[in-house]
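Got a structure here, written out as structure tokens. Questions coming.
All protein chains of the complex are present and in place, except for one that has been dropped.
Take a look at chain A:
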Amino acid sequence: MVLVSAVRDYVNRMFQDISGMKVLILDSQTVSIVSVVYSQSELLQKEVFLVELIDSISKSKESMSHLKAVYFLRPTSENIQYMRRQLSNPRFGEYHLFFSNMLKDTQIHLLADSDEQEVVQQVQEFYADFIAVDPYHFTLNMPSNHYYILPAVVDPSNLQHFCDRAVDGIGAVFLALKRRPIIRYSRTSDIAKRIAHETAKLMYQQESGLFDFRRMEMSPLLLIVDRRDDPVTPLLNQWTYQAMVHELIGIQDNKVDLRSIGKLPKDQQEVVLSSEQDAFFKTNMYENFGDIGMNIKRMVDDFQQVAKSNQNIQTIEDMAKFVDNYPEYRKMHGNVSKHVTLVTEMSKIVEERKLMLVSETEQELACNGGQVAAFEAVNNLLNNESISDIDRLRLVMLYALRYEKESPVQLMQLFNKLASRSAKYKQGLVQFLLKQAGVDKRTGDLYGNRDFLNIARNMARGLKGVENVYTQHQPLLFQTMESIIKGRLRDVDYPYVGNHFQQGRPQEVIIFIVGGTTYEESRSVAQLNASSSGIRFLLGGTAVLNSKRFLKDLEEAQGIARTNANVV
């Protein structure tokens, strides 16, 4: 409940001392921040009767002085400009300004300058500058997430924006938790290093007063890693509920848009998947697809029972009981049809794209050795007509990442085959991925084949056998977290920033993945938190990835890199 409840508390406090009818004004980022943790009916209870975006509220001129305006904005210069225009011509009775991060003095000066009629009641900084999708998982939803792949010289100003937003987000998380961490980063990544150093500068120099909380016995750990350390996880097909929905359909701010999939009734076109509001989803979000089917069947059976008992209304007592249970019944009805729709649509997609077949090979590639067999399997799948282009591309990528050094000849064969098979295949995307996230660029032991201990462990696992072929993959993050628990994270691979070193085991660890997290990793974090290891992990990233998004970022970065190479 940590992250979600922190943001909820901030929102509660905004409305706490303001009586009367209110209007809440947000910008395009804060609207996501508030939406994932707060609902419309809760807002109504707080007497917030209108929610508007800052750019649309400035269009209307109608005076509404019986309302009090509560602004919750990111402190961007754009928003300050909007604010200035609106303050110079006030429409509302009172103005309460809340900013999601640190304001510069010049920005306050600008605001004060335009407030000629003295309508502003308060200016506050409430550090809810991250989107808390799950209790232990936050994202920053950066629209241009691909900049992390590019080297710093290509587009310095945009990269600076990227870094600033990441640092702002990380800073806000720690302010919301009231902690100042010790910072480590993965050695091979320039961007992780840069963000780590800028965060340290912010926390220990620029705003050291703000970050000076009561000393904890043990400082929490902030670990900044790069997506390119583990390019495999976002390329795999997923079989646990939340991850699978995101992979096959797409989750945006805990909402699933089903309009692209097919004709559905109007109330099913867009559905909410939030672990906070949906008990069924909360218990099943990490279950695998087969179990989900069983559980949904159970839920449908329960629902049928209720529906049946509602049908035979004979006495007045029955009627009274029905009316009593009606709201509950309606809620249940909506929930049941939502999950049934999702699972039906997903199993359709699985069938269509032969994902069972594809995923088996994917998991083999990600987890087990055996290059000859793997080549055979990938080759066969490339020949299979019913496999979609994107799945082919992913298979070749996974193969390339795994056997980059071992069999260049066969790799070339696969490249050629892929190019001849699918016309849409972007030339050189696999090579670009290898260049960016190849074995030389990665920190950590992705395939568990770099030292003997890991090789031995892998062999032991191979002998034991696996429960489920489709969910045998463990993300690299899981290993990293395990070594943190054991206190064995290597200082060489993950160096400290400055002279703040960790003594002993931290109790709180925040891992920030530059380039985006996946729901598979979020699941590992939740599972480790549930097992009582004494350490609480939080996971954050610049975006929440699925394979589509990961490939899109890669493509965009490749495009920019290529045009730049041409110019130079």
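Note that contacts are C-beta pairs under 8 Å (C-beta built on N, C-alpha and C of every residue); 3 or more make two chains touch, one makes a residue touch a chain; residues count from 1.
By definition in this document, contacts and distances are computed from a predicted model.
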Name the chain not shown, per its UniProt record: "Ras-related protein rab-like protein-18", "Syntaxin of plants 41", "phosphoinositide 5-phosphatase" or "Ubiquitin-conjugating enzyme E2 2"?
"Syntaxin of plants 41"
Which candidate, A:Glu116, A:Asp389 or A:Asp491, sits in contact with the chain we can't see?
A:Glu116
Of the candidates A:Ser88, A:Gln124, A:Asn416 or A:Thr563, the residue in contact with the absent chain is A:Gln124
In the full complex, chain A touches the hidden chain through residues 6, 9-10, 13, 19-21, 23, 26, 31-32, 34-35, 38-41, 43-45, 47-53, 56, 60, 62-67, 90, 93-94, 102-103, 105, 108-109, 111-113, 115-127, 175-176, 178, 210, 213, 253, 255, 267, 270-272, 274, 277-278, 316, 319-320, 323-324, 326-327, 330-331, 334-335
